[in-house]
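If you scroll down you'll find the structure; I have some questions about it.
Only one protein chain is missing from this complex, and each of the others stays in its spot.
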Amino acid sequence: MLKWDELQKANFTDSNARARAYGLVDKGTFTEFVSPKDKLSSPHLPVLGEAIEFDDGIVTGVGLIGKRPIFVVSQEGKFIGGAVGEVGGAKMVKTIKLALRAYEDVKKEHPDSYEDRLPAVVISFETGGVRLHEANAGLLAHAEVMDQIQDARGKIPVITIIGSKVGCFGGMGFVAAATDVVIMSENGRLGLTGPEVIEQEIGKDEFDAGDKALVFRTTGGKHKYIMQDCNFLVADKIGAFKTQLDEVMKIPFNEIEGYRRIGSLKLVEEQLELVKKAVEIAPKDSKDMWKYFGNENPESLTNMSYDEFMKSVKRRERICK
Amino acid sequence: MEQENVKVWDTLKRDKEERIGQVKNLVKEGKVVAAKDTVALLEGVIKPGDKVNLEGNNQKQADFLADCLCKVDPKKIYDLHMVQSVIALKSHLDVFEKGIAKKLDYSFSGTQAGRLAEFVKDGKLELGSIHTYLELFARYYADLVPRVALVVAFEADKEGNLYTGFNTEDTPVIVEATAFKQGIVIAQVNKIVDKVTRVDIPAGWIDFVIESPKPFYIEPLFTRDPALITDTQVLMAMMAIKGVYGEYGVQSLNHGLGFFTAAIELLLPTYGEELGLKGKICSYFALNPHPTMIPAIESGWVKNMHCFGGELGMEEYVSARSDVFFIGPDGTLRSNRAYSQAAGHYAMDMFIGGTLQIDKYGNSSTATANRISGFGGAPNMGCDAKGRRHSSEAWLKCGKEYGLQEELIGNLPRGKKLVVQMQETFKEKLEPTFVEELDAWKLQKNANLDMPPIMIYSDDLTHIITEVGIAYVHKCTDMKEKMAAIRAVAGYTEIGMQADEKETEALRKKGIVKTPEDLGIDVSRANRSMLAAKNIKELVEWSGGLYNPPAKFVNW
Amino acid sequence: MEMEQTMIGRGRDAIDMIFDDSSVQENEIGNYQFDSEIGPGAVVGTAQLEGQAVTFIASDAQAINPRFNVVYFGIIGLEEAYKMALSVYHTIEADKDKPLEQKRAIVLIVDTPGNGPGKVEEIMGMNKSTGSYQLALAEARKAGHPIVAMVIGRAISGAFLCHGLQADHILSLAKNFGTMIHVMPITSISRITKIDIERLEELSKGNPVFAAGVDFFYKLGGVEEKVEKVEDMRSLIKKHIDEIRALKVAGNFEKLGPWGRGTLGDERGGRTSRKVVMKLMDAQYEAVAEKYLNA
Partner (left out) sequence: MALNEMKFEFKAENPKSINKGWSHFGVVGSGDMEILMEKMDLNGSVQVKIVTPVTGFDNVWGMVMEKFIRSSNLGDVYIEINDNNATPVVVSMRLRQALADANKQEEEVDEDA
């Protein structure tokens, strides 16, 4: 693997899950849990003749940002599309659980200064959701992750990172939406139903899954940023995500709830207003929404460089703040 | 003496007039026919047994006319002999299924190749010959003159002047053959305008124009996403640049489509620059406007690039680089497949491209057992041009090294084109590249062809590049030595495992086989970080925003 | 085993079968009155179960949503999921000052084939709407409301995740009712894994993790109890509500919900790797905790 300083300059998309995990926390601070050395691969894949990986496609561990323990989950899209099975799912669940344990421990050991040492969870998603080869176990694990995210509410921040080729879909799309802060790059995609399935459901004329520009307009980072479904948009570098994480760590914890999009009655009411807007506007394409939110020339947004985009983009006004 | 014996010398002309007379009522103004009347028009001007050309290649397609031809009444029109560059669309075979057409002479088939093989097998289609593009074009002027040509253009005016512009491609060669032999030419165009951007085909050669309901289909066939280039491909590209391009000083060349040549293109501004090869190699190309050429062009490598056809998304970029490309007074590219193929055959010192299989003798083929994919233009480029009489450094050097030269022509100096095949020893899913017998033989049996379809014959091939090394096979003095050289670079395939270590050592000493180490290439440097652009977005950045990638490549 | 009459598509019938006669007040929870136009595919409201108020949430397979055409046959759409989330939040609101013993139960009647798979849905963020419902259920569960999911028909993949899998306990009609619990039918798994269906069925006998069906989920701890007769739904739901309430009053929240089902899956021998992984992570955390807690 590259050295930490080189990792910061590496493209997030081109990097693997482990490199991302190391690079998202401070230099030299990452300790991996259930690493390849432990050889806890999936017991379910071999009988189906499917290749295994020692880490089951999910890198978990703890690092630091400043004094704060950062519990990291980093999914590997190259291994069976990042799909979540029993082992990988358990690693995700337990990582959040350990962060909550650390929260209690920090409070106990540093009763006066625990806020400076408040743990956080960072999940780098690269997955289509449930792994079909062990679908039932994968599905149950998804529910457990969601349960842990609710447990973390009001205690520690849970931060989503999406900047990978596979994006974040299926059951993990729910999970990402349910976290406190979402950071994406324009190469990341977040949604529920993958493009191929939408094409199958509503027809190629309505939605051509091969039209990547359309696919990215519908679920990509820029769109999610405009819709306020993603809080921060960053460049496709591990260092860019890291820098943004450092900034998020500076947000006082009592303000973190303000970054959420769902998770309370008020937020659901805000989202329902947005759905009413959707009925009113009846968007044929994401660009209709971009225009509605004040982007006069939505066409031009797609090919804009990151800097240009950030300068000129208009986003949905949040009702709850 | 007797009136009745006067020979009539203009039957074709009279026949054309008669056919056109039958559809007079369909013509609105000038030569314009409404899209809804197209089927009636075709039924009026086509007769059973006609040779019909349906324009289309691996880029643009006369798709609307192809669809309409499928809708003609098979009771009125049948037994057509289709003469066309490609079988690319479903409709191209539907005309056979419906009994409208019977015989086919063509050059290349992509996605329809499997269905085509079935049709041949089931007797639904009588296969004439599979050609290279140039051969087929040549036959349009000999025994395969189209009676009716159905062509495609961007614009027409009411009089029938056509603007084919960026995607001129096969149109001139088809129209000229048809129109001057009293055939009928029908053009579908995206738009009928008052004044065409540029006259690519003069109105006098066109009989009818139709504004199609949708713009014609274009396949962005030559776009390769740099994000998909592997480390191995980078290694082999480095080997090619140092061991072939640099070694021979190749100035004029054609690249096949594929990730190997895309990797080479993206290494020119990095590795090529580092080797000090700028200006010494890669100045002249017969090549479609590959997006992966943008960094090399921007870095000042290329003097001249003539294009077979267009490439979707490259329009603006090409227009803005008229020093490099062939641009009309209107400011847009004119491509022309026939001329570019001629340049590829005669004016290029090298052809380099990937392949599917290479046999133990060095013949290569892209054929699989159940797909009749044909040839396209590669063999025109991938063969020694025997009629070539001008010389160049690379051509002469390769000829000088040619192990059979003396055997064939005695003590005369003569050059040889570099014909290079690049492939990993195993492809995805561990399919071996080197085989005892090509699948082309199976296809020959399955489809009852006269001979196995070979893309490049061993006697034209000069170099094989694999991850193991480069075999300079032209240097071999007999087949025995050539087979040993092939084995030496065939890795762990069945063929490669027959290599004898000592024999390989001897070939390395003679310079017939060179490994990356022999070439002085640091293998640990062979990774994606060497690429001048690592994804499509970076190509857009290199182009200063002039390249507009097709939607299917926009992953942001 | 004889095939019983299926309950698929009969969410409203189930409501009538389960709750006290004429106790069902649709679109009313606490003081909140729902707009009956919004989310017609979701049926929510208040009913009595043996004299106690409960919130019910179900899908109406007969309803279509005139604004979102992906909603039919019980599919959960954008409006439906938010409506379901609202019903949970208003349940929490209604009992917010009550002690654990009196927090009303929430009964999920599960028969849904999926979440809305459309273009507008993705543009607006369908993942948020069903995600919000899951979070609401998790919040209500942790606040002390007993939540029982009763699978009467289809509990498919992501739709089951949001409408079912956040419950304290999950009950399911047995497989002879045609009940479907799965991520994908075995035919699709066969297509994707390129393994024959016969072989997959053979393999599923020894390993419940991939095959479709109630029994496999039962073995994995994904279903607490199977219900053999329709008439038993009412009493078993009541029984589970009481059990859940007792556990919550006693502070045994960890025995319930997704986490509790994890333990159950291990006990039933269906999910044994989960525990191994978690135990190792505990040990590995303990070995380095000092360094991270006192950085």
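Labels for the chains are A, B and C, by order of writing; each one numbers its residues from 1.
Rule of thumb we're sticking to: a residue touches a chain if its C-beta (ideal position, glycine included) is under 8 Å from a C-beta of that chain, and two chains touch if they have at least 3 such contacts.
In this text the structure is predicted, and so the values were computed from the model without any measurement.
Note that the undisplayed chain, when the full complex is considered, contacts A, B. Touch with the chain that is not drawn comes from one residue among B:Lys24, B:Lys429, B:Lys480 or B:Lys502, which is B:Lys429. When the omitted chain is restored, the residue from B:Asp231, B:Glu298 or B:Glu503 that touches it is B:Asp231.
Within the full complex, the residue among B:Asp157, B:Glu176 or B:Glu467 touching the omitted chain is B:Glu467.
With the whole complex as reference, residues 1-4, 7, 16-17, 19, 22-23, 27-28, 30, 35-37, 39, 41, 45-54, 76, 78-79 of subunit A touch the missing chain.
Even with one chain removed from view, subunit B keeps its contact list with that chain: residues 231-232, 235, 424-430, 467-468, 491-492, 497, 523-524, 526.
Simple rule for what comes next: only the chains that are shown with their structure count from here on.
Counting only chains that touch, the fewest steps needed to get from subunit B to subunit C is 2.
Put simply, the chain nearest the middle, going by average C-alpha positions, is A.
The geometric centre of subunit B is 57 Å away from that of subunit C, both derived from CA atoms. One finds 44 Å separating the Cα centroids of subunit A and subunit B.
With each centre defined as the average position of its C-alpha atoms, the distance from subunit A to subunit C rounds to 24 Å. Among the residues of subunit A, none is in touch with two or more other chains.
Within subunit C, not a single residue touches two or more of the remaining chains. Those residues of subunit A lying in contact with subunit C across their complex are 31, 33-34, 38, 40, 42-44, 47-50, 60, 62, 64, 66-69, 85-87, 89-91, 93-95, 97-98, 101-102, 105-106, 109-110, 117, 129-130, 132-144, 146-147, 149-151, 153, 170-171, 173-178, 190-193, 197-198, 201-202, 206-207, 218-219, 223-224, 227, 229, 261-265, 267-269, 271-272, 274-275, 278-279, 282-283, 285-286, 289.
The part of subunit C that touches subunit A in the complex is made up of residues 38, 67, 70, 78-79, 82, 85-86, 89-90, 93, 115, 117-132, 134-136, 138-139, 142, 157-158, 160-162, 165-166, 182-184, 188-189, 192-193, 195, 203, 207-211, 216-217, 220-222, 257-259, 261-262, 265, 270-271, 273-278, 280-282, 284-285, 288-289, 292-295. The residues of subunit A lying in touch with subunit B in their complex are 11, 13-14, 165, 186-187, 210-214, 216, 220-222, 302-303, 305.
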